[in-house]
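All protein chains but one are shown at their positions in the complex.
Chain naming follows the written order as A, B and C, and within any one chain the residues start at number 1.
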């Protein structure tokens, strides 16, 4: 049984608490939040947990094995560092930290102290993303030529972040996971219409082998769109996350170059469309199970500190591209992989 | 009565012929095509027209006032030049020419010879685009913050052109018309997966006053999408051209900055959505009527040679951006307006 | 402050408990359920409530003013009767009882004891239904010619009821509320494919003034559909409850008879479509507020015992029609209105 503490009981925290409560193998001992009102709500829902306004007490409790952090971005680094220094395993909200130097410091600390550092990129654990991952990795889709993602809605403007830090980690984490690699270059454009930080942006990433991935992220769209096209040479997939059912469509569609002595032609193939039944287990539940397996059995996780650090390297390169006339920037990674 | 000749009876020519036949004020005298099979089909549908494989005969016929050209891109310049040299008014398929030098030469020739030069940017004459134009120009939408357009499908790969020349003129012509101005800078990314020319591209354009317009054009999408979001500070519009009805939705939605001594906030407003009844007259018909009015009454047209030349300047800048690491390029226009 | 007890903590009970907890003016004192597991869950969420497996204790508590019943259909009559005999106000799940004789007995008892009897027809309190009600009652839609409703999905087969008792009360309650009257005749067809009770049925109701209302209810549809067309002589409405936004569309569409000496013609009018912004307050919350106003201020409710009894009269007539070769049956109401 893993004894756990949760720090942060705001928008996402209650989902984590509920899952920790329901899952075998976890015992949620503490819930911490600076806001007394949130703590009161937590107490009503989880009367057996100890409630703390200051997390230090639970960090000093030797019986606690792991901590989950669901606080605002700016606090991720300090809290995660504190948890790791106290030799506890940690799962922290995305993005891991506010910049790549901090992120790398946390990875190194986790490694040094022999503790699991995992970051909550929840989308990687959805049935839809798992299915796309397996379609690509099995070779069924052929070479992935492009990915086009749109993640727009009437979003909450946030003063301490921009639309890129807010939304792009979702898309980039999905890209890197399903492709099994990370981009080498990125070009970004953006605009700030109301505040000084961008509320609309477009990112284009190149992967070594000619896969191009593009994201449209936007806080000012009148409608909510969450859709992704993955174009393979053999099959193509459309993933529409706004649908409650039929989120994924697999098109038996491809294009092929035909060369003959006289001409070069492109030939299309269109066939059936399959809407596969997906695993509908709650993503967060699967993620917490992976966290447990990483702690208990030392298994690897799809959303490690290194994986999350790559994403921050990419976002920093995107912001650099915006400052440099949107030209392609080579992404410099701190990690080997 | 305007006596007219049509050069080119391929994919689009039959629609032009049908409209010239049905409209008051036009008398379609000649249909020309190099392909005897196409000419035979034209003859069956329009038995009263003279059929020509070589257009020279109709150009020398003094009774012909105007010529419509619907041939492949590479022939636009030579044919249009010939028509203007023969002192006839001309309406030519988009794009006007294969490069901006040729386009400007045609504009100058038309002006010198006092003839109408008009380019077939059909979308400008649709009920949907006319409605967006009037919503913007009346100020009802407020400042236009961004336009996002997606024009993708399983398209025909063409050996003598790329996806930018093929599809982007539609979007750029719509942007320039509805905004009443032209972009100052452009950044473009693209990829060529099968042939040497691009089959997917993303263009981002900046207009002086901070409007940003972005286009996704793609010949390799498993589904056909033709959608555009126009984000204004007071209202937003979604234009979905794949719908047979309800193509336009006007969202009474906006975002506003609220400043007070302590804080800067962004406040949303959401309200009703209106799906306006649109003019469903065939766009090509309205365009041909404008062509007639330009010839007969000297009225101005929304799709003049100069308007079309701007679009070619923009496309050339987009291609330059791709060659220069996708950095923003200042668009150099040959025309004052 | 109204002291309240809740009987039944199954599928719907937790929503009632949550609202009673959050709303001003209610104090939820007891939660009763025969199932110890459900009671345990209730206790975790509402640790301040007394938990009972037998509701008798709370009925004998003089400090309790009102009881909400959310138990299976078969128990509605006995429990509601008991509550009213104990002189408490009552809100009970739909349908009010298993037959019209029982329903009328409860109405009479409530009247005799001077207590509020209200039935939980939640749809009447949704923003969409309220909007349709006001569009019809204001005369904006003209005469209502027909209503067509489809309520189908892969539903739970229930052994003690059929698809008509399970789903039709939703539609009939909406019809009667928005039209402000009740049907005079009903014809029904149905089929039982797996068990002995109907899993698919179609009901057609006639209202005095020629309004026809039709419902398709089905437990065996591969997709979930919840849509209603209301056809008025001046305007028409489509209500699609599966949409998360834009549930209502108002079509400025009508048909009109044109008589002249030589001919009778029907002329159509089509115009804009409006998607009105709707009140998004939770329906159950508004219903509970109405319950409170009925108790405290003696205000009338849209979902009274009499209103609910009419619906049972209609369902009984539908079942009679099925047994009589689906011929139209005159509905016999026990209530004047």
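Rule of thumb we're sticking to: a contact is a pair of C-beta atoms (placed from the backbone, for glycine too) under 8 Å apart; a residue touches a chain by one contact, two chains touch by 3 or more.
Predicted model only: the values in this text are computed from it and were never measured.
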For this session: Looking beyond the chains shown, say which of C:242, C:255 or C:296 touches the absent one.
Result: C:255
Seminar exercise, completed: Of C:151, C:216 or C:286, the residue that touches the missing chain is C:216
For this session: Provide the residue numbers of chain C that touch the chain removed from this figure.
Result: 145-146, 148, 154, 157, 159, 187, 189, 191, 193-195, 200, 202, 204, 210, 212, 214, 216, 218, 220-223, 229, 231, 233, 236, 238, 251, 253, 255-257, 264-266, 268, 270, 324-328
Seminar exercise, completed: For chain B, residues touching the missing partner are 44-47, 223-224, 245
Exercise. Contacts of chain A with the missing chain: which residues?
Worked result: 246, 249, 252, 270-277
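As a convention for this text, only the chains that are shown with their structure count from here on.
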Problem set entry | Centroid distance [mean C-alpha coordinates] between chain C and chain B, Å | 54
For this session: Mind checking the centre-to-centre distance between chain A and chain C? Centres are C-alpha means, answer in whole Å.
Result: 43
Exercise. How big is the gap, in whole Å, between where the Cα atoms of chain A centre and where those of chain B centre?
Worked result: 40
For this session: Two or more other chains in contact with one residue: find those residues in chain B.
Result: 270
